[in-house]
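Here is subunit A:
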Amino acid sequence: MKHPMLNYLKETGMYGDRFPTIFCPGCGIGQILNYTLNAVDRIVQKDGLSRDRFFFASGVGCSARLTSHYLGFDSIWSLHGRAPAVATGALLARPELKAIIFTGDGDVAAIGGNHFIHVCRRNLDMTLICMNNGLYGMTGGQSAPTTLRGIPSTTSPYGNVENAFDLCQMAITSGASYVARWTTAHPQQCIQAIEKGIRKKGLAFIEIMTQCPTHWKQEPAKMVKKFRSQGVRFSQEKEKETLKKDQFWVGEFLDKDQPEWLETYQKIIDRFK
Partner candidate 1 sequence: MSENNHTAFEPLLTEEEAKKVVRGPLLPGDYYLFGSDACVEGAIFAGCRYYAGYPITPASEVMEKAAERLPQVGGRFIQMEDEIASACSLIGASWAGAKAMTATSGPGFSLMMEAVSYAVMSETPFVIVNVQRPGPGQGYITSSQEDVMQARWGHHGGGSLIALAPSSVQEMFDFTVQAFNFAEKWRVPVILLADETVAHMRERLTVRSREEVKVIDRVRPQDLGIPYEKYLPYEGTVPPMPAWGDGYRVNVVGLVHHPDGNITKYSPEMHFACVNRLQRKIEDHVEEIVEVEGIFLEGCRHLVVAYGTTARSASEAVVELRAKGKADVGFLRLKTLWPFPENRLRSILGQLENIFFPEMNLGFMIHPLKEALRDRVQHFISIPSLGQLHTPEQIIEKIEEVIGK
Partner candidate 2 sequence: MKRYEIRVAGFGGQGVVTIGKIAGVAAAIYDKKNAVQTQSYGPESRGGACKAEVVLSDEKIHYPKVRSADVLVALSQTAQDVYLKDLKPGGILIIDPLTVVKEPPRADIRVVRVPTAEIALRVGNKKFQNMVVLGALCQLTGVISEDALEKAIEETVPSKTLPQNIEAFKKGIEYVRK
């Protein structure tokens, strides 16, 4: 029986065979692709939105490979960190498009940091799905702005001397409308969050902690299982609690309705009609 989400992918076709994908065995990206397609499918079914209204953009890295040629949608595998900027242009040129950006922690917070905080500040109507594996996967396991202090990597062989960003906090502070963090071990929550994010008129940032078994040198199943104990459900009451060193908050951190860039700018255009 054919997996229903395969309808949204280009298994074969104009460019030949794409499957199997390039992702490592046990990689979380495949799961995230599945969650995203499920979310899009729900919107296509429930809201009657044509799938050709969606476009996907990515930068560079393992996360970015999702748009390389697997998607049966308009898409762009663009430049490292620049997908939010590319998507900005597309939305302003054709506001009825729905933008979904696949990014990684290095892509969104290092080279793409500036573009990330500005699309949040502008509250542009796009959905950023950040696959956070805590390092640079594609290039061999270098430390990233999200690598925890003290952790070794190929560029921090003696341990990471730096601190890590909290990407969700950055999104919230910069002005996003919907911010959530889950892990690949939370399939239903991920799908719901992405669905909510796409529906949200404004910037939706969904961080999904992802296993990279290749560079962390752990078994994928063990890593995914560990996510369930590392991810502590967020609530206002619990916020004052201190988390253990390898734990992180998961849940919906922000869900606001606020003016979005395109609808604000439209007021100017409408005055000249």
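In picking the candidates, the idea was that all candidates are chains of the complex that A comes from, given by their letters.
Keep this in mind: a residue touches a chain if its C-beta (ideal position, glycine included) is under 8 Å from a C-beta of that chain, and two chains touch if they have at least 3 such contacts; residues count from 1.
Owing to the predicted nature of the structure, the values given are computational and were not obtained by experimental measurement.
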- [ ] In this complex, work out which of 1 or 2 touches subunit A.
- [x] 1
TODO: Mind listing the subunit A positions that touch candidate 1 in their complex?
DONE: 10, 13-16, 18, 52-53, 55, 57, 67-69, 71-79, 82, 85-94, 96-97, 114-115, 118, 123, 175, 258-259, 264-265, 267-269, 271-273
